[in-house]
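Note that this complex is displayed minus one protein chain, with the remaining chains in position.
Chain lettering (A and B) follows the sequence in which the chains are written, and residue indices restart at 1 in each chain.
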Amino acid sequence: MTSLEWLRGRDVLGTAGLDRENLDALFASARRMRSIVKDRGGTDLLRGRVLANLFYEPSTRTSSCFVASMTRLGGSVIPISEVRYSSVSKGESLRDTVRTLEAYADVIVLRHPEEGAAKIAADAAKKPIINAGDGPGEHPTQALLDLFTIREELGRLDGLTVTLLGDLKHGRTVHSLAKLLALYGGRVRYVSPEAVRMPDPLVAELRGRGLAQSEHRSLDEVVADTDVLYVTRVQKERFASEDEYAKAQGSYRVDLATVARMKEKSCIMHPLPRVGEIDEAVDDDRRAAYFRQVENGMYVRMALLAAVLGSPA
Amino acid sequence: MTSLEWLRGRDVLGTAGLDRENLDALFASARRMRSIVKDRGGTDLLRGRVLANLFYEPSTRTSSCFVASMTRLGGSVIPISEVRYSSVSKGESLRDTVRTLEAYADVIVLRHPEEGAAKIAADAAKKPIINAGDGPGEHPTQALLDLFTIREELGRLDGLTVTLLGDLKHGRTVHSLAKLLALYGGRVRYVSPEAVRMPDPLVAELRGRGLAQSEHRSLDEVVADTDVLYVTRVQKERFASEDEYAKAQGSYRVDLATVARMKEKSCIMHPLPRVGEIDEAVDDDRRAAYFRQVENGMYVRMALLAAVLGSPA
Partner (left out) sequence: MTSLEWLRGRDVLGTAGLDRENLDALFASARRMRSIVKDRGGTDLLRGRVLANLFYEPSTRTSSCFVASMTRLGGSVIPISEVRYSSVSKGESLRDTVRTLEAYADVIVLRHPEEGAAKIAADAAKKPIINAGDGPGEHPTQALLDLFTIREELGRLDGLTVTLLGDLKHGRTVHSLAKLLALYGGRVRYVSPEAVRMPDPLVAELRGRGLAQSEHRSLDEVVADTDVLYVTRVQKERFASEDEYAKAQGSYRVDLATVARMKEKSCIMHPLPRVGEIDEAVDDDRRAAYFRQVENGMYVRMALLAAVLGSPA
């Protein structure tokens, strides 16, 4: 068993630098967390420890997941989601807010609309910062739970064909996932509206990491030999007009007809929330993995929190 | 002692189907919860369990009560009260929100402005849903705490004379209570402004259940032999004009003169918040039961949560 000692006291700002051994150790811990939750709900590993859940923009899913993760580990949470009304509006800097909260808490989870915010916070704080999304920047815990889900759904990570569908320009989720997938070979296929294609510099970077990539105009071209179909929202505000949005949304919608063409052993993922990209009728298909993906988020974050606070399971 | 096993894993959407035996068992458990709280503050019955407290509209009293109930049982709470700003505003459906939260939590408490929301949530979720009010629909935990309070204040539930005063049209509280009272015989008297009378279909339904009912223009007619005076708010927005509101409000106000005409052994209840329906001078009278009613809410909800999660006291 590989140790998680390397995470003790560490900031989790992005996924750069993670290797397969690190990820194996983390995923093994996430599996142990799942057993703990299934068997007895939670543990006392982090009893007496406090997490500050600092959300500068709302994200029910992510903030709820961290609350559940921390409290199932026996710790407690300071929820700070009304930052718009509070110290911040008195002009306090992110640095001061973080230095204040680390006086009360043992770890800070930060969600912020601006890229680089997590790094600023980490530089200011002595205690560990976990980046829960900084605008177009990174969202490492999402990338980790995505990868863990693929591993649990398909039993392996090597040599998979992964199709990324939807808004590939703004989706930090798919960017981080693609970088992690580069560690495991395989092929990544991009299917997106013209306006929101995978950015060229990132494609070049991933090529440098040895990731096989191809771009496709239609899901039809690739659906049949896809192992993982990763769907993202195409946000209305990215389009010039309501018309263009409706057209794009229609072209990238996954329904039962799509699923019927997928392999028996494959899976459909989505970071949620969805707004119509996946028909609800698909939910009952066993390949629909997105709600298991949500649940995996808790096990991965439990593993991370416990390791960062020096009490890994 | 009747078992609470029937509640294990069950949704609590309304009060239909509850019988006297069920209620006896629940109330006995609520009494044990009261002893636990008085003796030592709380228990570890729900250690490691998580409640998602999902409020689509604000309700300090109800949400606070569930937080206190869950944490006194040793569990923890994911508070989600800013839903207006969060996933929902990204267009996520109630179904998806509930299926997401059940990945993190063991039980979901839902408050929603639309009737039927709790049923939709329960159909989507595998984990238990507790309806904490769905618009003009039901609010079963309020009905249960109301009935429990009557039982504790007067020592019995059979054959009582209960006067319902105020807005009887929109008040789901009094509707649910009337249905439960039908299990215990006795008489129910309605005193309300013309604009907000008890709805005819409900009166007919209650007649079918064998409840003795009568309608009165004035509290004076019935106050002297009332065992339970249940007062509700008459909301300003129900009236055509400010004038009509002021007139109605004045006619249905309970003050010391009202109380002086009540039986020695009787009680005054109110679901709170009040806005003048009961004079604060009444608070010191021993028949003023509304703050004990609030407290009983915690014992009843503790009993329900523990039973639904399979660890009844």
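A few remarks follow.
To be clear about the criterion, a contact is a pair of C-beta atoms (placed from the backbone, for glycine too) under 8 Å apart; a residue touches a chain by one contact, two chains touch by 3 or more.
Every value quoted in this text rests on a predicted model; they were computed, and no experiment measured them.
Of A:Arg99, A:Lys119 or A:His216, it is A:Arg99 that touches the chain left out of the display.
Only one residue in the set B:Glu205, B:Glu244 or B:Glu295 touches the chain that does not appear here, and it is B:Glu295.
Panel shows subunit A; residues 47-50, 52, 76, 78-80, 82-83, 85-92, 95-97, 99-101, 103-106 of it touch the chain omitted from the view.
Subunit B residues in contact with the hidden partner, per the touch definition given at the top, are 40-43, 58-61, 64-65, 67-68, 71-72, 76, 79, 81-82, 233, 272-275, 280, 291-292, 294-295, 297-298.
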